[in-house]
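Note that one protein chain is taken out, while the other chains of the complex remain in position.
Residue numbering begins at 1 within each chain, and the chains themselves are lettered A, B and C in the order written.
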Amino acid sequence: MRIKRLFGIGFLPVFLVLCIFLFLQSDFCPAQEVGEVDILEESSTPPPAAPTDVKAVDTPNDNGHSITVTWTLSVDDGAGLGNVVSYEVLRSDAPDGEFEVRGLAPAGEESFEDKGAKEKGDANYLPAGVDFYYKVRAKGDGLFSDSEVSAPAHAYGQWYHTGKTPVVVAVLAFSTFALVFITLARKGKKLYIRPLAGIEAVDEAIGRATEMGKPILYILGLGSADMIATIASFTILSRVAKKVADYQTQILIPCNDPINMAVAQETVRAAYLEAGRPDQYKEENIYYLTSMQFAYVAGVNGIMLREKPATNFYLGKFYAESLLLAETGSLAGSIQISGTDEIAQIPFFVAATDYTLIGEELYAASAYLGKEPILLGTLKGQDWGKAVVMIALILGALAATFNFQFFLNLFRIQL
Amino acid sequence: MRREVPLVLTAIVGLTMIVSHFIPPFNILKDLFEDWFFIIAAFAIYLGVLNLLRVNADKLYKKKPDAPFGLVVILGFLLITIPGLFFSGGRSFSDPGTPFYYLYIHVYYPLSATMFALLAFFVASASYRAFRARNVEATMLLVAAFILMLGRVPIGDWMTAWLPEGYRLGEWADWIMDFPQTAGQKAIMIGIALGVVSSALRVILGLERAYMGGE
Amino acid sequence: MSGEVVGVWIGAILTLGIFSFLYKDNPFYKFSEALFVGVSAGYWFVVTFWQYFLPKLIDNLALAYTVLAVEGRIDYHWVYILGGGLGILMLLRLFPSVGWLSRWSLAFIVGTTAGLQFTRYLESNGIIQVKGTILPLIVGGDLNTTIGNIVIVVGTFCGLIYFFFSKEHRGAFGGAARIGVWFLMITFGALFGYTVMSRMSLLIGRMDYLFSNWLHLIG
Partner (left out) sequence: MNQENMQEEKSFWEKLLAIDRRIIFLFIIVAIALPLFFKVSMRIPVTPVAEGTYQAIENLPAGSKVLASFDYDPGSMPELQPMAEAFFRHAFRNDLKVVIMGLWPQGPLQANIALEEVFQDEDVKAKNLQYGVDYVNLGFTAGNEVVIDRMGHSFEESYPRDGQGTPLSEIPLMRGVRNYDNVDLIFNLSAGYPGTQEWVQYAVDVFHVKLAAGNTAVQAPAMYPYVQTGQLSGVLGGMKGGAEYETLLGIPGRAVRYMFSQAIAHAVICLFIIIGNLAFFSMRKRRAS
């Protein structure tokens, strides 16, 4: 404890000085705009004809700060002289003002999105609500010609993204399912839940560790708290930790991410408290190893061979390290329960561990282990969601076979 | 304060993020929150590093049997951080030619690539242990793996050279990847989407709150 | 000996250290492992500092300060102070008496993730996948695609049945779930076999490093 505090107090001022020093040393400079020089050459061949019908409008479904420019191709693009190489889009705040190049579109393109930054002070700032004028330059072989200047246009933000309606409908539908079944569960309606082998094995696995007097190893995966699989793993950890506290076994959690370490510490502490054994909680068993994938594996493999845990849990986000961990664990003779939503890694867990929670089962696990009716209600909601998807699947296949375009359009999402 | 503030904060931030998907002006918050996330992570790394150094310093201090290796961890850490922070040209620290780059190429990279390469051995031992035609399900897994393994190297095509073109092992492998594999993958993906939605909802509604700790 | 040659020797020795793990745990592996953990933690620390801490926090605040000093107005970038504040709350974990404040930062992170992934998964893993499964069951004149499309639609349908939690797998429903499991098993087998190739490539790459770059046994 003393070492920890010493580190903490001594560290902060050192850290601040370090930051200031490093900042001064670093070459801070805002992004530089790179100008482009066009080489004009005297030539006997005529320049490509200018594009026509240049229009500028606000880009729909955004938060402002973007204008879309469209034009009709130059007659020399692909046909005529055929010497158009690209189009340059230029912008000015006055029709007769100075035009600056905003971007480039290859020949054959008929539109360009002039995307600006939304922060004042940024070199690329494009204010909303200010009128701009555009022209389009057809370029080829060092020669160019400009279109007429467009009518003014300004960018403005929209309050609803029209392309996302299917997502809104889905969000509302699934939230409703979940809420309805949570309410029903609160009222005491009994819900049937089919048994899952991986979940049933949890108690047995913890019991085995107690009998053998060996610790349990819990791996949260390679994800950080920015992944739902990791958060799902935290919720499972809280159930597992409570059982571990009940059985009075030790749980080891080497973490690959300091935030995961902090959350895991909070979770396990709370679980021990809930089990009525806060004195048994050992924070030093939940520690940071390293954030780099294979170094983390090397470290965990070492722990497995030296501590010989009775049971290993691998729940969360896993990548190529899945099999390295699972095979070493089986070498060390541990019972292993795994689960991930990373599809490419599920096969390795299926092959090398004793029980595997496949995809959605990982997300259902904490509800299964908690056995609280409210959480089970959300599972029932999930099933209703699946039923809707399956109906859509069948109807969709029929619609596609008989070419009912209307149905297909229901799923159109604009990104 | 200890329990309520975090729960309310989770709910507000979560709902804001959901809504920002449909309301373009909220995008600015999405970007901002993602930046904050990185900032928090950048601070958290100090927690992690201190924890690592403390655990290993403890090994030395208490003269545990693996104390020398604790020292190696600490020295390894200093070996790369000191040049990386002070002697590798500031922000261009990872450019070829800097000491940081040298350590990356000659220490970090070989270790990492070798650890990754151990997979080849474990793929073999896992196949031997697990690929048994115990029942129909296991047999299907086995057969699919077999076809893909042989179909991706020239052996597969030699073995089936007597078949007409278009029906050789390589083509079977492609067919399995294109159709049944796609179907299985889609089913898992859709299931995951529903699982994520339901888990996220439980977190935002505060039904799962264990990770917030006790009093 | 040039730096490059020394580097190859270091790399080769560490490579052997990791490989020795295949025989059994030994001091040589322990050394390589400890060095690896230390160096990689340091690597990540340095990268985080230069690529996240500095650009995301300090640069933004410096920009805000520059605007204030030069133009005398309060800039949007000052909001990054809040992000920095949440970061500092994390560091309070070092002091047990105020450590609970770090839960605010954790709550912020968990909330952001839950909200962001909610819509992201629903859109890209849900709706877009369903849309991709909407395939014509009969394609005139193309037997291969016809069979393939039927396989995809039936496989996805049965696979989803397997994932039902609140219904017993019995009767016709159980039969469909069983077919679903078959599809999942074929998927797993195929993905396993598919990956074997790239895993072997990695080992070949390492072996070649040892034999050519280090020992020069292979020309």
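One rule holds in what follows: a residue touches a chain if its C-beta (ideal position, glycine included) is under 8 Å from a C-beta of that chain, and two chains touch if they have at least 3 such contacts.
Note that this is a predicted model, so its numbers are computed, not measured.
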Displayed partners of the chain not shown (whole complex): A, B, C
Contact partner of the left-out chain, one of B:Ala42, B:Ile74, B:Leu150 or B:Leu201: B:Leu150
In subunit A, positions touching the absent partner: 34, 36, 39, 85-86, 104, 106-108, 331
Where the missing chain touches subunit C, by residue: 22-23, 196-198, 200-205, 207-208, 211, 217-219
Residues in subunit B touching the chain absent from view: 94-96, 105, 109, 113, 120-121, 123-125, 127-129, 131-134, 142, 146, 149-150, 152-155, 157
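What we mean here is this: only the chains that are shown with their structure count from here on.
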Chain contact topology (line, ring, star, complete or other): complete
Mean-CA-position distance for subunit B and subunit A (Å): 12
Rounded Å distance, subunit A centre to subunit C centre (Cα mean): 10
Mean-CA-position distance for subunit C and subunit B (Å): 3
Where subunit A touches two or more other chains at once, by residue number: 4, 7-8, 11, 22, 26, 164, 167, 171, 174, 226, 228, 231, 259, 262-263, 266, 288-292, 294-295, 298, 306, 343, 346-348, 350-351, 358-361, 364, 379, 382, 386, 389
Per-residue multi-chain contacts in subunit B, two or more chains: 18, 21, 37, 40-41, 44-50, 52, 66, 85, 90-91, 108, 111-112, 115-116, 118-119, 123, 127, 141, 185, 188-192, 194, 196-197, 199-201, 203, 211-213
Subunit A residues within the subunit C interface of the complex: 4-5, 7-8, 11-12, 19, 22-23, 26, 28, 30, 119-121, 164, 166-167, 170-171, 174, 191-194, 196, 225-228, 231, 259, 262-263, 266, 288-292, 294-296, 298-299, 301-302, 305-306, 343-344, 346-348, 350-351, 358-361, 364, 379-380, 382-383, 386, 389-390, 392-394, 396-401, 403, 408, 411-413
Residue ranges of subunit C in contact with subunit A within the complex: 18, 21, 25, 29-30, 32-33, 36-37, 39-41, 43-44, 49-50, 53-54, 58-59, 62-63, 67, 75-77, 90-91, 93-95, 102-103, 106, 109-110, 112-114, 117-119, 121-123, 126-128, 130-131, 133-138, 149, 153, 156-157, 160-161, 163-169, 184, 187-189, 191-192, 195
Of subunit A, residues touching subunit B in the complex: 3-4, 7-8, 11, 15, 18, 22, 25-27, 61-64, 118, 157-161, 164, 167-168, 171, 174-175, 178, 182, 224, 226, 228, 231-232, 234-235, 238-239, 255, 257-259, 261-263, 265-267, 269-271, 273-274, 278, 284, 287-295, 297-298, 306, 320, 323-324, 326-328, 330, 341, 343, 346-348, 350-352, 358-364, 366-367, 374-375, 378-379, 381-382, 385-386, 389
